[in-house]
Each structure stands twice: as structure tokens, then as C-alpha cells.
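All protein chains but one are shown in place.
Order as written gives the chain letters A, B and C; numbering starts at 1 within each chain.
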Amino acid sequence: MSKIRVTVWNEYIHERKDPEVAKIYPKGIHTVIAEFLRREGFEVRTATLDEEEHGLTEEVLNNTDVLIWWGHLAHDKVSDIVVDRVYRRVLEGMGLIVLHSAHYSKIFKRLMGTTCSLKWREAGEKERIWVVAPWHPIAQGLGDYFELEHEEMYGEPFDIPPPDELVFISWFKGGEVFRSGCCFYRGMGKIFYFRPGHETYPTYYDENVQRVIINAVRWAAPVKRPRPKFGRVEPLEEIS
Amino acid sequence: MSKIRVTVWNEYIHERKDPEVAKIYPKGIHTVIAEFLRREGFEVRTATLDEEEHGLTEEVLNNTDVLIWWGHLAHDKVSDIVVDRVYRRVLEGMGLIVLHSAHYSKIFKRLMGTTCSLKWREAGEKERIWVVAPWHPIAQGLGDYFELEHEEMYGEPFDIPPPDELVFISWFKGGEVFRSGCCFYRGMGKIFYFRPGHETYPTYYDENVQRVIINAVRWAAPVKRPRPKFGRVEPLEEIS
Amino acid sequence: MSKIRVTVWNEYIHERKDPEVAKIYPKGIHTVIAEFLRREGFEVRTATLDEEEHGLTEEVLNNTDVLIWWGHLAHDKVSDIVVDRVYRRVLEGMGLIVLHSAHYSKIFKRLMGTTCSLKWREAGEKERIWVVAPWHPIAQGLGDYFELEHEEMYGEPFDIPPPDELVFISWFKGGEVFRSGCCFYRGMGKIFYFRPGHETYPTYYDENVQRVIINAVRWAAPVKRPRPKFGRVEPLEEIS
Partner (left out) sequence: MSKIRVTVWNEYIHERKDPEVAKIYPKGIHTVIAEFLRREGFEVRTATLDEEEHGLTEEVLNNTDVLIWWGHLAHDKVSDIVVDRVYRRVLEGMGLIVLHSAHYSKIFKRLMGTTCSLKWREAGEKERIWVVAPWHPIAQGLGDYFELEHEEMYGEPFDIPPPDELVFISWFKGGEVFRSGCCFYRGMGKIFYFRPGHETYPTYYDENVQRVIINAVRWAAPVKRPRPKFGRVEPLEEIS
């Protein structure tokens, strides 16, 4: 079996302008994610907003099995042409893992068909992530829950379609809950939304968080089959 | 309880330019649908493409509980402003019933986040619609199946998200199947896609088809509750 | 439209042997539930474990649209004959609302096909119940959440099939979450599991809890249609 090819996309702004974030992710969130994915044996490249075509050319996407997306400040700076391209590739089977504040990215909102709004609070409170789908490949290797000492809070209601599979529910110290791990199927593609990952906390160094993202890459990898045929067709049986 | 207020929208083109269609629906598909809904006791108005703002002003939509949509030739003629308006109202709770070729309408594609493509064939073949959710309010009053002697064929794959509830599956004489009655939840709104209704057949005079649309109106009517609060919130519990 | 006929079943043991519980529910939990349902206009009767056939004769069940079930200490005392009877009626379309500790009742476990196990703790801690299905009829009239000052804790994982619809998620002060409002479809019947209602707290006097149960009764009422035909059938079309 050939290696799963992952592209980690990051808008890469916070890390370059905010010293607090730079201390945690000196080479960017994408670099940290790429590193633990490489250690797992995936074939990984990165791409960022400032690169030409945001680093997501036709060629890159055609050679990507799973795309990981982190964005926050610059959703509107992402060109519609690139969004269209990613969208088409997801429907063709490319996996998409949407992290944290990328709930508001153009591509996620487009695939969901909803506003993807939520409640939020930046108070560095404790988050405890509970597994509610014990059978799920994305929960492999996890216990009943894991904790993040400090995270931004996201709270319900989360304006998404009912997830096709709900894997995690978060508990927050301040009193909220959140559907933190959500699977969606669109076209031939698999989409996983994973909540944690605020830029001011070392969340992507957490081994449970890494475990989840690694599992999600395997889960989201494309199924190999011919693309469906749409449009006008002849009858397969006699009609009259 | 006050009456459910229904608006039946039709692009109303086939009926005015194609004599074959005009014979079946001389006053338009919308008029036939409006009539059987009125007999059921709903408060019904109609709206068509050629009216100002396609008849779907802010005021009309704000006073619509359930919107029914039929379109085919002129999806692209529907203004984006009106589509935005309908979209917002669905997320606020307005029910939406999408009929037949409106699978390709802007509003349905936007709410689904997929292409909504399918196979099709216009051969007037027999369709048999099977109930696969015997508990569903939209199946009230129906037997295990009902038949339409002549219909256009729509076949799988149908490029939609997995329906939140699958009510009907169609069998076609020519060899295809189709998920013909699909429920989706988006925001506070309920959406029902119902397959039958090609303009050259008297489908909307069929009493089973009428029964389904009547049931769907009741099912799709808005739930009364305050709109969710999104955005920044204070903690409900002590954090430190 | 005729009135929905509700039967409220309670094992009715705690209230008679535990003074603390008797103070809160002197005539039993079933009586309190029956009262607020009657005020809403439903036709309500009650039934308890000690009655002949537990008060759930063929005749009673055949005239019940929605059955509400509370049990805790005596699940094993419920006769298998009565469980079979309830089971058949649910598949025929009778609604079933399963409250709190009845997650371990014979009828719920049988309909779920799983152990229905969970984590628990009796510490009188705060529960906050969040709506995650803003479109759902069972959430009608509720805000984004409601609170119960003192409740028993139930925590994930909850060993049930993935709910067909997830309406509520609970937050508990002690650090857990729980899928507190779960809809299931089985045969022609609708089932709603609702978590709160420990016997030592006045939960069933809470107006939000009452609102939920009232909404659930309406949602669970049977759909009127002929029972499906199973077994050997002749072809509907020529086969050769």
C-alpha cells in the first residue's frame, strides 16, 4: 500500500505577528502538525496563505489524499478559485480535516451549507474531551476522555448539519458543551471537524490531539473507485 | 393553533410556453399545489419568477412558515439576493419543500453543500415509491408503496449529504432506484426533498403525492423558540 | 383531532419506602407527571408495578398512544409477558418515553439491543442541559439551555446505538457530559430517552423538564397508517 499523502494548510499569520504565539509555534502550526504526521509515516507537505495560489495548485491538490486546514484571521483572503478547487477535490474523494477556528473557513461553510456559528470565550479554561463513539476509528488508542488544561471555549449551539457521526463531546469548566469531533460525508469525500487548537496554547503538541489527527488522516483517506456517472442515461431494462 | 402559512413558488415557464404542459397545468403547477393545500386548511399564497423579487419579498418570507419550491429551466435566473433571503429564513426556522427538478435550484445546492447531481431519463416509465420509514409523519396515511404510471426517471447516485431521515425509495421500470423522500435539518429549519413532479405528467393531481406534500407541510412547520445566541459569551461557572 | 392518550408507568417503590422521596413525591412520580400532562389537555392514566399485569393489560396498551416509563429498583420484577406486550405495541406505533434510571429497564434494553450502561454519581451536583438540535419539536419553547440545580450525574460513554436524533447534551459540574435527550425509531414507533429525574430531587416539578416531556408526548404520538405487510409476496411486475 502506498503512503497516504497529506497536505497541511495554515494561514500562518498569528505565528509571525504575535510573539506569544511565535514562542509556542516558532515555525508555524503547520510545521508542528507536519512533523508528527511524518513520524507516523505519512508523506506530508505544507502550504500557506502567502504562497502562490496559497500553495494549493491543481497539481498539489491532485496529489493530496488528505488536506488539513487551519485558519482564523484571514478566511476572506482565501481566493474563491482555490476554494472551488478544494471543494471539487473533496467531492472527488480527497479527505478534509478542519481544525478549530477553521469552522469559519469558506470551504467548511460551503460544504456544510450552514453558518457554522458557535459560542466562544478566550479564557484559557480546562476542556475535557469525551469519546461518545467507542467503535470509531478516530477514537483508536484513546481512553474514555482526555483533557486539555487550557483552551479557548467553543459552545453549543454549533450551527452545522447533524453530523453523520459524532465522535467527541467537550466539557468546558465554564459550563458549556460542544460537539468537538464531527464526521461528514460529501460526494466521495470524508470530512472531519476537530475543535481544539487555539494558537495561544500548545495544543498540537498534546499526544492525544496528535493521536486524533493521525487517526483522522487514516479515516479520511480516499476510497478507490470510479467517479459516479451523472446525467442522461439509457434504460437498463425494457421499459414498455 | 393558528394556520400554517404556505408559499408555493414556481418558476412558471414550462406551463406558458409548452402546450403539452399547459394542457395539464393550465394555471401553473403552483396553482394546483396551492389548491389542494388550501382544501387542507392551510393559508396559502403563490409566487413566481416573473413577479417583482420573484414574489419573495422580505415581507412575504417573514410571513411564510413553509416554502414550496418548483423550478427547472431558470435556476440561474433566480436572483442571489432572493436566494440569500430564503437561505436566512430556512436557518431561522422556515420549512422548505423542494420538488423534483428543484434538486438543481440554487437554494437547495447551497443548503446541501454538494452538487445535487443525479442520473435521469425522460421516458415516461413507471415509478413505484416505497416507504422505508414506517414511523415517519410524512408517510402518514400511505400504504407500503404507491405508484406513478408515468414519470421522469431520477437515478442514484444522488449527490446529496446522507439524509438525516430517508422516507422513500423509488423503483423505476428501467432499472434504477432513487432516494425520493429525504429530510434534512439545517439551523432551525427543516427541509424535505420530494422527487416526483415532472411537468409533462399529471403527478400533482395524484392523491398520494398530495398526501405526501400535505404531510410534509405539517412536518416542516417551524418550532417556536428563541433564536440561538452565537458569539462571545461570559462563563456560566467559575473558571479559576 | 382526538386527544393523545398517555399512560404514565412508575414502579412506585422509592416513594413508599423512602421518607425523603415521599416528601417530594407523596403520591408518586407518576402522579406528578400525570398532572402536568392533564393540564396540557392529554388524556392520561397511570399504572404501577403492583397492579395486576403492572396495570399494562392488552386493553390498556391498545388504548395508549404514548407510554411513559420510570423504573429503578425493580427492573427485574417487570414480567417478561408485559415487556413483550409493550415491545409489540412500540413496533406497532405506540410512542415510548423512557425517563432517567429506566435506561436499565428491560423494555429499553430490548429495543436498543445494547447494555445501556453508563457512568453515574449521586452527589446532587448541577446539571446544565444544552439544546443541540435547534429545529427539533422536543426543544420547542426552550432557550439554548436550562439548568437543574441538583441532580444525579450520568456520564459518557452511554452504551446505546447512535441516536437517530440527538436533542440534548448535559454538562455536569463534576466534569462529565451525557447525551441526555435521544430519539430512536423502531418499527412504527418513536422512542425518546430523557435523562433527568432522580427520585430525591424535585425534577419533575421543573417547568423546563415538564415542557420537554409535553413536547415529547406530541412528537411520539403514533402516525396513522396501515401496518406494513411482511412475508411472501407475488411480483408486482413481470419477472421473465
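FYI, a residue touches a chain if its C-beta (ideal position, glycine included) is under 8 Å from a C-beta of that chain, and two chains touch if they have at least 3 such contacts.
Predicted model only: the values in this text are computed from it and were never measured.
Visitor: In the full assembly, spell out which visible chains the left-out chain is touching.
Guide: Taking every chain of the complex into account, the missing one touches A, B, C.
Visitor: Pick out which of C:G28, C:G93, C:P137 or C:G155 touches the chain that's been left out of the picture.
Guide: C:G155
Visitor: Give me the chain B residues in contact with the hidden chain, please.
Guide: 128, 130-134, 144-145, 155-158, 162, 165-166, 169-172, 175-177, 179
Visitor: Write the list of chain A residues that the hidden chain touches.
Guide: 93, 128, 131, 133-137, 139-144, 164-165, 173, 185-190, 223-226, 228-229, 236-237
Visitor: For chain C, enumerate the residues touching the unshown chain of the complex.
Guide: Given the touch definition above, chain C has residues 91, 110-115, 117-121, 123, 125, 153, 155, 157, 159, 161-162, 164, 173-176, 184-187, 228-237, 239 touching the missing chain.
Criterion: only the chains that are shown with their structure count from here on.
Visitor: Hey, how far is the Cα centre of chain A from the one of chain B, in Å?
Guide: Each chain's C-alpha centroid was found; their separation is 32 Å.
Visitor: Centre to centre, by mean C-alpha position, how many angstrom separate chain A and chain C?
Guide: One centre to the other, that is 37 Å.
Visitor: For chain B, jot down the residues that touch at least 2 other chains.
Guide: Within chain B, the residues that touch at least two other chains are 164, 173, 185-187, 228-229, 236-237.
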